[in-house]
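Everything on this sheet refers to the single structure shown next.
Here the complex is missing one protein chain, while the rest keep their positions.
Chain lettering (A, B and C) follows the sequence in which the chains are written, and residue indices restart at 1 in each chain.
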Amino acid sequence: MVKLAEWRGKEIFRKYGVPLPPGRVARSPAEAEQWVRDGSVPLPCVIKAQVLAGGRGKGGAVRFANTPEEVRAAAEAILALEFKGERVREVLLEGKLAIGRELYVAITLDRSARVPLLLTSSQGGVEIETVEDSAIVRQPIHPFPGLAGYEKRRASQSLGLTGAASKALSLLLDALWKAFNAEDAELVEINPLAVVGEGLVALDAKVIIEDDAAFRHPEYSEIRDDRTPLEEIAREKEIAFVQLDGNIGVIANGAGLTMATLDVLMEFGGHPGVFLDLGGTDDPAKVSEAFLLMAQARPRAVFLNIFGGVTRCDTVATGLVQAMGQIPPAERFPLVARIRGNNEVEGIEILRKAGITALSSLKESAQSVVAAAQGPPPAGGRA
Amino acid sequence: MVKLAEWRGKEIFRKYGVPLPPGRVARSPAEAEQWVRDGSVPLPCVIKAQVLAGGRGKGGAVRFANTPEEVRAAAEAILALEFKGERVREVLLEGKLAIGRELYVAITLDRSARVPLLLTSSQGGVEIETVEDSAIVRQPIHPFPGLAGYEKRRASQSLGLTGAASKALSLLLDALWKAFNAEDAELVEINPLAVVGEGLVALDAKVIIEDDAAFRHPEYSEIRDDRTPLEEIAREKEIAFVQLDGNIGVIANGAGLTMATLDVLMEFGGHPGVFLDLGGTDDPAKVSEAFLLMAQARPRAVFLNIFGGVTRCDTVATGLVQAMGQIPPAERFPLVARIRGNNEVEGIEILRKAGITALSSLKESAQSVVAAAQGPPPAGGRA
Amino acid sequence: MSVLVDVDTRVVVQGITGHQGSGHTLQMKLFGTKVVAGVTPGRAGTQVEGVPVFDSVQEAVDRTGANASCIFVPAPFAKDALLEAVDAGIRLVVIVTEHIPFHDMLIMYHYAKERGTRIVGPNCPGVASPGKAKVGIIPNVVFRPGRVGVISRSGTLTYEIVNGIRENGLGQSTCIGLGGDPVVGTSFVDALPWFENDPDTDLLVLVGEIGGTAEEDAAEYIRQHFTKPVVAYIAGRAAPAGKRMGHAGAIISRGKGTAQSKQAALEAAGARVGRFPFEIPDLVSEVLRERGRR
Partner (left out) sequence: MSVLVDVDTRVVVQGITGHQGSGHTLQMKLFGTKVVAGVTPGRAGTQVEGVPVFDSVQEAVDRTGANASCIFVPAPFAKDALLEAVDAGIRLVVIVTEHIPFHDMLIMYHYAKERGTRIVGPNCPGVASPGKAKVGIIPNVVFRPGRVGVISRSGTLTYEIVNGIRENGLGQSTCIGLGGDPVVGTSFVDALPWFENDPDTDLLVLVGEIGGTAEEDAAEYIRQHFTKPVVAYIAGRAAPAGKRMGHAGAIISRGKGTAQSKQAALEAAGARVGRFPFEIPDLVSEVLRERGRR
């Protein structure tokens, strides 16, 4: 899941022909000022922080300016922000337009019907989650013939567009449909889509690219995301690793089992801090690597939950013991292991020899790790 | 049907990534010499007349050259040719390659199965019509998912390609498939496709673009074709008009009826010289226009065969009479009309008043027009 | 019984407000067809020849129970019109429009087929069953109810032949004009089984032309499965190779698609093949007489 910042989403929109306001990206106040001085961005203009979090308008991350000096000052202020935990690295400058109505258009996936879904609403400019279902028109688009003319006409109708504006929508939807498919997007969203005179202009851009199609899109591999630094490392190592708010690290094999382990911990009063799914790996080196990554998250305690089905418990245990030896004593943490399945006895023995207690009951082991996490804190900080 | 000359076909191939020999088009001997002097085309090279007719090799329209002087001389000779009735306007210069085997690859339409058809044969370099059916591998390609990897592997197998050459074929077939669809082609053909080292190179290019998709491809509207000048005019006026070898012009409404009229004429010893299908037109002005075009073909006699079903016989007759008045006396020709169907009586009456005899029997009218065509020739030449 | 259309056929005309659409709506109604709706985007609420116009096929279906469509919209929009009809659940679509790119038709054909919608055409006169319904543009005057089935690739030539059958005192069960394009929704081979199974058809007239191998395919089907007598005519004996004769599909290319090959195949399959169009009505009468059906 690669969430693109507004300006990157708009670069994609431009490539496929979605109409945009005149705009430029700036990485410094001086650059921002230059874009208006050289006429690249007309005045008055809007200056927007390029962050992934929503709610920029209310958070002071969007400002307006009428003169080059105001542009510089606004850019300076925004570039100094840390917005909902994200440092602002770029601002997008765009000429202000005489906006009529604000609409909503998006293409996403309908998982149940297994088709792309075109969403339109005449209530644009607000978070779509706050719009009533009845005010959103949903049209499934069959992937084979693709977006049909009659579907675009229905979209026009739903948005109350006629004449030239309806034709503009038709072209815009074609562009959006192409972008959705050619860029392997999960979501392409324009909110608001502004009616400007007889035309349409995308005032914002939300584009999410699918991770699994990365082999077709090397151009997205370098784009920063809302992943944490550790999640970023995990991604490069192809480990399913998610940082959460708690302090107990969970390693399990299989996404379902890892999720279930978090659930059990929560039920017994624990606070999961890391979700780490080993997947189907058998390889002690890989297990070891995953475990060292976990250590970097500085958990108060770690819970290893393995069901050896396709994988073998003993190889997982071997990797684990190898990794434990590499963790500096100051960074060590209590470890509770629960191992079931293939070569369970051998796995438990390997852990026992390394001084790690392994239980076979999920309930007991969960209770035990929750107790451990409530003990004295380790040398470092929280997970 | 827009048949593209080799160099235009290769421009399309280049656009989609089909590998080609280094080459340039020249419209004069001096230009040809320049392309080798400035290194655009390496020596030795081949110089090929850019005509639509086949059999260039045997017809002296393909020559080889080792020096810039030889290139100039060859280009001069070829540009002076009239090849099977076509004036040579361009030559294509291409560097000679160390060619291994010569293969055949094409994508065309399977009308019965309503799918594109991938044709491959290891017997390239000869006219495909002369290759035995058993030496051609035909694979239907479903238009929806498009060309699949396993189909490309089968193509590789059929051509005896392995390793790097097989990978090259896979990329080449993807390019060809894209070209076939994106350019609305009826045929994309590479014959021969040469094995050069571990790679593949398209030595020739045959591309036919579909007429009906012209609204998507204005870029082809200016391309000369193997149409006659009158056929070219007819095309612009959207009249179905075909020049044939005989001397009797046939105007009818509907392609099937027009063809059947030619057939009947032939059976009675006539030689059709023009096929003109009025289609479903009702409009006297359009009929008149078509008739004047017919006159330009200088037929010895003209046979008008109308069945008024959707159209009305009287409006057709009106258009005809209008047109006859505009033909200079020296260019007039005997006209036999056979009219049946809607408002048949009115139509016959209109013609009678203008001095044209209309019969209702197809047989009698055909015999009558054949006799008329065998009479004294009109002022001008043949149809 | 009849083929493709019957008294329950309820037609929506796509492109009803155009010249062709409105004129043929009237003709279909005069034929006795239940034309229940028209569609032209932006013209909802109006009427054409007493037929209510809607903005979309779905509305037309919802409001009028239309189950067949006749498409007159211009070629660049025909693909969309077909997709709309299929998605609205229409089961029979006759496409009169000509000059639809065959690349579009490939998509249209497979999309419709996979959803169980039958296309007739494009570039075709449509389907008519005298006394029941007509979807398309075949002139009403050539028909009278009877027991001769007709399948044809051409328009006017077929009208002439059908008219000749009428003038000979016979009538037609159902007449289908397949259209002259290289890619058609319904081919001879698709339509033959319907006539084989139609108790109202005694004899079949097959009107073919040069180009492709549809007639050869038909001959093979007739040889193996078709038990009723067949009278055939093939247009284009005088056509040279490599030239398109009016119809996009009427071209002899790469040695395939000659009239000779088609005639020979049909004769070998037991069909009576006429040399002239005007022979066909007489051949029909003759064959029926031989079989004692007349």
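The rule is short, and it goes like this: a residue touches a chain if its C-beta (ideal position, glycine included) is under 8 Å from a C-beta of that chain, and two chains touch if they have at least 3 such contacts.
This is a predicted model, so every value here is computed, not measured.
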Of the chains on display, those the missing one touches are A, B
Of B:P145, B:P229 or B:P329, the residue touching the omitted chain is B:P145
From A:L20, A:L171, A:I233 or A:M266, the answer for touching the chain not displayed is A:M266
Touch assignment to the omitted chain, from A:E31, A:E86, A:D211 or A:E346, lands on A:D211
Absent-chain interface residues of chain B come out as 142, 144-145, 148-150, 153-154, 157
Where chain A meets the chain that is not shown, the residues are 1, 109, 111-112, 114-116, 128-129, 142-144, 181, 184, 186, 210-213, 215-216, 240, 242, 244-245, 252-260, 262-267, 272, 275, 277, 279-280, 307, 309-310, 340-342, 361-363
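Note that in this section only the chains that are shown with their structure count from here on.
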Every chain in contact with both chain B and chain C is listed here as none
Greatest Cα-centre separation from chain C belongs to chain A
Busiest interface, judged by C-beta pairs in contact, is B-C
For the pair chain B and chain C, the C-alpha centroid-to-centroid distance in angstrom is 28
Between the Cα centroids of chain A and chain C the separation in whole angstrom comes to 55
Shared-interface residues of chain C (touching two or more other chains) are 107
Listed in rising order, chain A residues that touch 2 or more other chains are 144
